[in-house]
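Sharing a structure with you now.
One protein chain omitted, others in place.
Letters A, B and C mark the chains as written, and numbering starts fresh at 1 in each.
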Amino acid sequence: MKHNRHSASSALRRRARKIRIVLMDVDGVLTDGKIFVCAEQGGKVADIKLFHAHDGVGLKLAKQMGLFTGVISGRHSPATAKRAIELGIDFVFQGQESKLLAYQQVLKQTGATDEEVCYIGDDLPDLPLLRRVGLAVSVPNAAVEAKKNAHYITDRPGGDGAVREVIELIFKAKGQWREAVATFMIHAG
Amino acid sequence: MKHNRHSASSALRRRARKIRIVLMDVDGVLTDGKIFVCAEQGGKVADIKLFHAHDGVGLKLAKQMGLFTGVISGRHSPATAKRAIELGIDFVFQGQESKLLAYQQVLKQTGATDEEVCYIGDDLPDLPLLRRVGLAVSVPNAAVEAKKNAHYITDRPGGDGAVREVIELIFKAKGQWREAVATFMIHAG
Amino acid sequence: MKHNRHSASSALRRRARKIRIVLMDVDGVLTDGKIFVCAEQGGKVADIKLFHAHDGVGLKLAKQMGLFTGVISGRHSPATAKRAIELGIDFVFQGQESKLLAYQQVLKQTGATDEEVCYIGDDLPDLPLLRRVGLAVSVPNAAVEAKKNAHYITDRPGGDGAVREVIELIFKAKGQWREAVATFMIHAG
Partner (left out) sequence: MKHNRHSASSALRRRARKIRIVLMDVDGVLTDGKIFVCAEQGGKVADIKLFHAHDGVGLKLAKQMGLFTGVISGRHSPATAKRAIELGIDFVFQGQESKLLAYQQVLKQTGATDEEVCYIGDDLPDLPLLRRVGLAVSVPNAAVEAKKNAHYITDRPGGDGAVREVIELIFKAKGQWREAVATFMIHAG
């Protein structure tokens, strides 16, 4: 059974409380799945991706509060690399034919177990990871096979706050969301 | 009568089972119909198109499972050419005043008959092909004349998974969809 | 009273039958109103606009069937100029503080009267023209003041087929739509 934000069951909260690492696909999850293809006369190549500000605030917050974050993408995009640096994302794997190899490397480097990992994916290449992690998340605009393998489907679409929603869910399950919000009020006097 | 994904009639499945070649328009089908026009100071020209990741996975899958794929577009776009190479699309016709000439060339090169071809189109220039192929498909955002000439109208809009939906429909009709999905689980062991 | 496509009243059809010239605003009408602002390091300037393929087919058709077409925009955009050339648009006025001066020039050059002009606009700067032309059209995403001054509000939003819908309405009122569609079937033999 899938759960949404408003009815996060105790089973879902139990899964969320164990999470130390949030990994995610890029296209369709951190974006709405639209791929910009740019061709310039003279052969120069520009790469464009469209991310969401709310996800950015969420990912910075995740890092600040001690979670590891990472992206594992089948495509290679310099724009994704640039955004990852901006947000302090810990693991950046791109051009991955098999996402499982990247995943195993993350486990090795962090000493984490499957149940300490949340993975957010939206399509067939994400199936192996969705079936394995402790908290498997998909998005409303995902392929049906990805949704079937998720413990949670976000309300917000990919590229429009889905990742932020997951980070919020994890911190709420851990009882840390108030603390997270409070960091923004420091200068408010 | 039009059919949607959930009620694919036996007549529609019969049409889909015969398909060896999937041809499609670009603007409005592989994209949402929005045309990026870019002008740069100094006269340089950049060309941008916005495709969808789900369609990309679908077209790669189609090729891998032995279908021919192709695009026939009235416009000329270097970005489309680039995307076609990325996805291993077999036939790329652009700047075509008459789509029928390109179509006839595909038949000749492949030895296929009309009923072995699926064509996806959304506007008036697509009418000649929609009226001729074995499986004529249109999209929700199409001109009414294109919809009237289609055997099937996708649930997903152009540029947002319509092509993926058609490829899925064909493989399901052929009883090959499970096999297609399984190729993504190889490394999942 | 406003009319939509499905209930085009005889009063609306009477207005539409007289039209020889279709003029329109750009932002919000030929686009969805989103303004791309691009800044490049080194001071180079790129200009991007997002048009719709269906409007493009409609505007080419309008020209082919003998209507004059034109854009009158408050902003100056090289991308609009480029698109106008592509589509054979007859009148291109940009950077117009007062749209009325451009309008009067069109009347002078064509010898047309107010009632032979259709104008499509979506915001306050369009009010003077909407109040004057024979067929004033606005879009669902328009400012309420523009809608109040329109004889017709399109079903399709600006940048997503609104202009195409108006051209279709005019040709249907003139009894020429079948003929227009038929031009696409010439090579279908």
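Convention: contacts are C-beta pairs under 8 Å (C-beta built on N, C-alpha and C of every residue); 3 or more make two chains touch, one makes a residue touch a chain.
Every value quoted in this text rests on a predicted model; they were computed, and no experiment measured them.
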Partner chains on view for the chain not depicted: A, C
Contact residue for the chain not shown (choose from C:46, C:62, C:106 or C:120): C:46
Hidden partner chain, touching residue among C:11, C:85 or C:100: C:100
Option from C:8, C:92, C:143 or C:181 whose C-beta touches the chain left out: C:143
Where the unshown chain meets chain C, residue by residue: 27-28, 33-42, 46, 48, 75, 98, 100-101, 123-125, 127-128, 131-132, 143, 145
Chain A, residues in touch with the chain not shown (by the definition above): 44-54, 56-57, 61, 77-83, 86, 159-161, 164, 181, 184-185, 187-189
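Going forward, only the chains that are shown with their structure count from here on.
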Pairwise touch network: line, ring, star, complete, or other: line
Whole-Å separation of chain centres (CA-atom averages), chain A against chain B: 30
Interchain centroid distance [CA atoms averaged], chain A/chain C, Å: 43
Per-residue overlap in chain B, given as positions that touch at least 2 other chains: 46, 48
